[in-house]
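Every protein chain of the complex appears in place save one, which is left out.
Per-chain numbering from 1; labels A and B assigned in written order.
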Amino acid sequence: MKDLSSNRLLKIFLYLALFAILAPMVIIIFWAFANQWPWPNLLPTSYSLRGVKEIFAPYGKVFPILTSSITLSLTVALLSAIIAIMTARAIVFYDFWGKGILDFISMAPNLVPSTVFAMGIHVVFIKMSLANTPLGVIIVHLIYTLPYTINIMRNLTESIGKDMEQQAYVLGASPWKSFLYISFPLLLPGIIASITMAYILSFSQYFVTLLIGGGKVMTFSMIMVPFIAKGDRTLGSAYALVFVISTLLVFTIINTIMKRFQKRKEKYNWN
Amino acid sequence: MNKKTPYILIMPIVLLGVLFIYGLVNGIIQSFGYIPAFDLRDFTLDYYVKVIKSPTFLDSLKLTLQISLISSILSAVLGTILTAALVYTGHTEGKALQIIKLAILIPHTIVALFSISILSQNGLLARLFYKLGLIDAQTDFPLLLYTKNNIGIILGYLWKEVPFVAYFSLSLMASINKTLGEAAENLGASRLKSFFYITLPLSMPAIGKAFLIILTFSFGAYDLPFLLGATVPKALPVQAHIEYIHPDLRHRPYAMAMNGLILLITWIMAGIYYLVTNSKKIKGDNHERS
Partner (left out) sequence: MELEIRNISVSLSNKEILKSINLTVENGEFISLLGASGCGKSTLLKTIAGIIKQREGSILLGGKVLDRLPPHKRRTVIVFQDFRLFPHMTLAENISFPLKMMGVNKSECRKRAIELLKKVKLEGYEDRFVDEISGGQKQRVALARALAADPVVLLLDEPFSSLDVNLRKDMRELVLDLQKEYKITTILVTHDQEEALAMSDRIAFMYNGEILQYDKPENIFNNPVNTIVADYFSEGTYISGEIRDRRFISDFFNISANKDNGRYKCLIRPAALKVSKANDSDFEVVAKVYQGDNYLLKINKKDSNLKLESILNEPLDIEEGDKVTIELDKDKLIFIPE
């Protein structure tokens, strides 16, 4: 009896939690299309496309900034995934000088708030003429995505192991071909996870981009946040909606492209 | 196979690692008042002393600690319950998990917008209270945003971090429950007991790690307190940034000293975490030996 009731409580909690997650998103959708929503109405009194129109107006700069922002974050995501694959391979398969230090360093950004790091590196970047440039922003974003992507790739590289590649060697495949034809397809689920993770981390960054980009490197967050700071709910919500939809769209595209490399969508069983 | 291979593989991470350490060390050196570019060449602890003695800093510190501790503890507890709810009601994959992932995808800046549209005095919650007859006017609704109580910020963090804790510890708890939890139930433990004696303690590594991540993150985070915080006191990272962009460049070391203190406290948090988890391990070892 007790068990049954505890289970029911858990179910209620779960549904409440899911409701709490979804409700604000629904409210944002209403706000994005609200024309008038005066106190104390629970629903808008009239709707309009003002917010969306203003974002995508032909004279506006939002759309070019959205595309360049997506490009920047995709660059960060791809680089992060590639570096993570390389680092994970080195740490899992090889013994080399400084492995312990490297292991620590690759996770260290988790222990240094990005605000602290950004203010510290800013002067260095100014000297190196990296401040106010997309490259500078990409580098800082990259540093903060790597602990996550390396962690993902490391676990997967460990679980796949070297066995399959060894089999490929003795069947006549060179190390590079073994990686390309055998390990790469097996690593794909992790690569997709890494790219999405790094993309969302980069696309969400506000402070770091503000400081290192110096207002010269405009990302979508940079143009969205001022509206939120002003408390402009209609435009803020419209931007937020574009943020979420564009991100989901990018994820779908990444997934489709990556899945082309593999024939079957089912999970693999090694053994 | 080739001795050079690992060094080629680690080249990019080493380059970025060096840059990372360089930035970090550079910030710390600046906090001791050494910035030749601004004609500051004395190595001194003065800035730290002045920062620590200033009441603004102490208020900021108190506020930041309060926000991050309350939001992280609540997130860990609620997140654990959410994980258990997912595991015990059989929702470890599928739609429920997709919704949880969606929360991880939303940035803190948009979460601030959520807070504004729901918790402000003319937000949806206030309207609901009005319709229910609980309040008579907008101004009767308690101030939750831009004030010292920081409830808006804390609720914002909860919205982000509860799903994060659940997502982070889900796979561990699910696998423990599937093997050991079922074994315990088979041995006669009630579901509740098997959860508290077996599944929960063994899931602690993941929950603890998630807690550390959200604790240190919220302590050093800028976005939510910047968008929803009161004018005074400000959260530490926000205060540090204000010092950083001060027109008088000689204020820079104050910003860096604040950053140094944020870093120090973050590391103390991590240190305590490792001490606690390691001492548990040692106890466990003794237990096994005896």
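Keep in mind that, in the parts below, contacts are C-beta pairs under 8 Å (C-beta built on N, C-alpha and C of every residue); 3 or more make two chains touch, one makes a residue touch a chain.
Not measured: the values here are computed from a predicted model.
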Among A:182, A:195 or A:224, which one is in touch with the chain left out? A:182
I need the residue numbers on subunit A that touch the omitted chain, in ascending order. 163-164, 166-175, 177-178, 181-182, 185-186, 262-264, 268-271
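Following the convention adopted for this analysis, only the chains that are shown with their structure count from here on.
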Which of the residues in subunit B end up touching subunit A in this complex? 1, 5-7, 9-10, 12-14, 16-17, 19-28, 30, 35, 37, 78, 81-82, 84-86, 88-89, 91, 96, 99-100, 102-114, 116-118, 120, 122, 124, 126-128, 130-131, 138, 159, 162-163, 190-192, 213, 216-217, 219-223, 226-227, 237, 240-241, 244, 255-256, 259, 262-263, 266-267, 270
With touch defined as at the start, can you tell me which subunit A residues reach subunit B in the complex? 2-3, 6-7, 10-11, 13-14, 17-18, 20-22, 24-25, 27-28, 31, 39-42, 82-83, 86-87, 89-90, 93-96, 102, 105-106, 108-117, 119-121, 123-124, 139, 142-143, 146, 150, 175, 200, 203-204, 206-207, 211, 221, 224-225, 228-229, 231, 233, 236-237, 240, 243-244, 247-248
